[in-house]
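Excerpt of the complex: some chains, original placement.
Letters are used for the chains, namely A and B, taken in the order the chains are written, and counting of residues starts over at 1 for each.
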Amino acid sequence: MAEQAVSTPTVAPPQSDQVVACVAYAGGKRLGTVEIDDISEILKFEGQFIWIGLYEPGEELLRKIKEEFGLHELAIEDAHTAHQRPKVEEYGDSLFVVLRTARLLEKKIEFGETHLFVGKRYIVTVRHGASSPYTAVRIRCESSPQHLRMGPGFVLYAVMDYVVDQYFPVIGELEEILEEIEEVVFAGTFGRDTTERIYDLKRQLVDLKRAVSPLVDVCNRLIRFDLGLIPAEAQPYLRDVYDHAVRINESVDLLREMLSSALEAHLSLVGVNQNEVTKKLASWAAIIAVPTMVAGIYGMNFEHMPELRWQYGYLVALGVMAGACGMLYAWFRRSGWL
Amino acid sequence: MAEQAVSTPTVAPPQSDQVVACVAYAGGKRLGTVEIDDISEILKFEGQFIWIGLYEPGEELLRKIKEEFGLHELAIEDAHTAHQRPKVEEYGDSLFVVLRTARLLEKKIEFGETHLFVGKRYIVTVRHGASSPYTAVRIRCESSPQHLRMGPGFVLYAVMDYVVDQYFPVIGELEEILEEIEEVVFAGTFGRDTTERIYDLKRQLVDLKRAVSPLVDVCNRLIRFDLGLIPAEAQPYLRDVYDHAVRINESVDLLREMLSSALEAHLSLVGVNQNEVTKKLASWAAIIAVPTMVAGIYGMNFEHMPELRWQYGYLVALGVMAGACGMLYAWFRRSGWL
């Protein structure tokens, strides 16, 4: 029932204020949705665990959950205010994981946050800002009981895998933008907006880097942690997520490197173009200046200028001008200035 | 009473020369203000600790405190001269912590210093230069006795948290300055002061980096220290401060990166603009040079220039000139030079 509400989030509002889902599992199988107030009942039975999904929860709800699972006040504060950087922290026998999520909306990256509280018998996911609900993750987990049997550690993996995999289309989009920039740069139309687009992409890459780079660290530390929370058979799965995070991180670095190369190429081409323009300017200036000078000479008012009285003086003068222009044109052409 | 003096620092002078406050605590509760000379009395009772707040103390006062708590002469010297870089040092069973504080005053960053001596039964805070008094911190501490019970270690956290959190508005201000610079850069008015503003922001960022970067280190070392001074339950709080310091540090790095990108964009746009200006210059030069040349030709004094005698020669000449100008104009327009 709660599940239904989640699967069509745009129509039905979530169950109770910001609780998206609260489900109990045992032996890799779903027992059913639970009311938040009945959690302590469930936790009495060995081998069961609870997965609570929240979206931008209020203070009261978080306080209830804090008391239920004995979480640390600082972690709860973080989960309330959001705007944390990705990290993983131990509080006694529970883990607190912060992830940044990314989503494409109309070719723009939107960042969100997910906070996870993981204990032996529970996992709480808290979503903030622009982020897709984890219904798909829940369905995937429930469809493979042999994995879900590992407990909250596997759910942690499944959520992280989902979060990390959503970065791939973002990278793809940015790669496309880079390609467009490359095209514009090498097409040789040096509008001002080329620089602006490069700057915009740069900013997006810096933001992305800031989200992705600590993610690699989080994955790495989770692999190393030895808390009993993450069973040995879940390790290869976390290593897989780590691998994806490293690949995304590498892609961001590569994009940054190619972007700054593109900017360098842009600068270099602007310089080359300036060169060409100046050469063209100089060539045409010369081609026009020569006949002007000749005309100036025959415009002088000396009394004794024999050419002025020649029958064909004018034509010869015009011919000289045209000839000079033609020769200059040919010469500049050959030198590659025109 | 001393507290009152502190809460309105602009009207009443501090208690005795540079002692801002000297308060005794026991079991998380405030016992009351104490005279500096009565400290040894207080320290006799187990479970009590003293918090002394100083502002730019004189040599004599520091010597008194040195003897009272058995501090190291070098630490006292540092606390007197200030101009230290943020650090944490062990002297026997006491810690000496140096922090740089930052404050915004009329959109300018002002840096100050805070030195902390932390022992099992005392904490001494020494402020230098531009820095807000720690009255707010004291009030916050006293309002949560369950935390203050941890002793001087918690006060250390509270002061550090306060110091670190004051960097956030500074970062915010610099982000605004960067945005203004971005606007000016992309508006395309290439005044010299754009460069100057970029340089100014750069300098502020370098100063900020210098203050913040060792702060991360200080926090990190405090978490790792195992001295009995910082109780286990205070560790998560220090980790929280560490987190904030890392975030501020990251923001400074990000600002630096975007600033140098902005400078690159500026350089690139200046190049593009130079290109445009040269093209415009060349175009108009050509447009004016052609009629000048034509006029020069018909200004020649040859006797046999039939056009000169035509009825409409002049009008035709003007027409040719206007036509040539118009064609050139259209052509340059189409090529994007004008």
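The working rule: contacts are C-beta pairs under 8 Å (C-beta built on N, C-alpha and C of every residue); 3 or more make two chains touch, one makes a residue touch a chain.
Quantities reported herein were computed from a predicted structural model and do not represent experimental measurements.
Participant: How many copies make up the whole complex, given 2 shown?
Facilitator: Counting every copy in the complex, the total comes to 5.
Quick note on the criterion: only the chains that are shown with their structure count from here on.
Participant: To the nearest 5 degrees, please report the angle of the rotation taking chain A's Cα atoms onto chain B.
Facilitator: 70
Participant: Just how far, in Å, is the C-alpha centre of chain B from the one of chain A?
Facilitator: Measuring from centre to centre gives 27 Å for this pair.
Participant: Mind listing the chain B positions that touch chain A in their complex?
Facilitator: Interface residues on chain B, with respect to chain A: 182, 186, 188, 236-237, 239-240, 243, 246-247, 250, 254, 257-258, 261-262, 264-265, 267-269, 271-275, 278-279, 281-282, 285-286, 289-290, 292-293, 296-297, 299-305, 336.
Participant: Spell out the residues on chain A that touch chain B in their complex, using ranges where they run on.
Facilitator: The contact residues of chain A facing chain B are 72, 74, 84-85, 87, 89, 91, 189-192, 194-196, 198-199, 202-203, 206, 210, 263, 266-267, 270-271, 273-274, 277-278, 280-281, 284-285, 288-289, 291-292, 295-296, 298-301, 305, 307-314, 317-318, 321.
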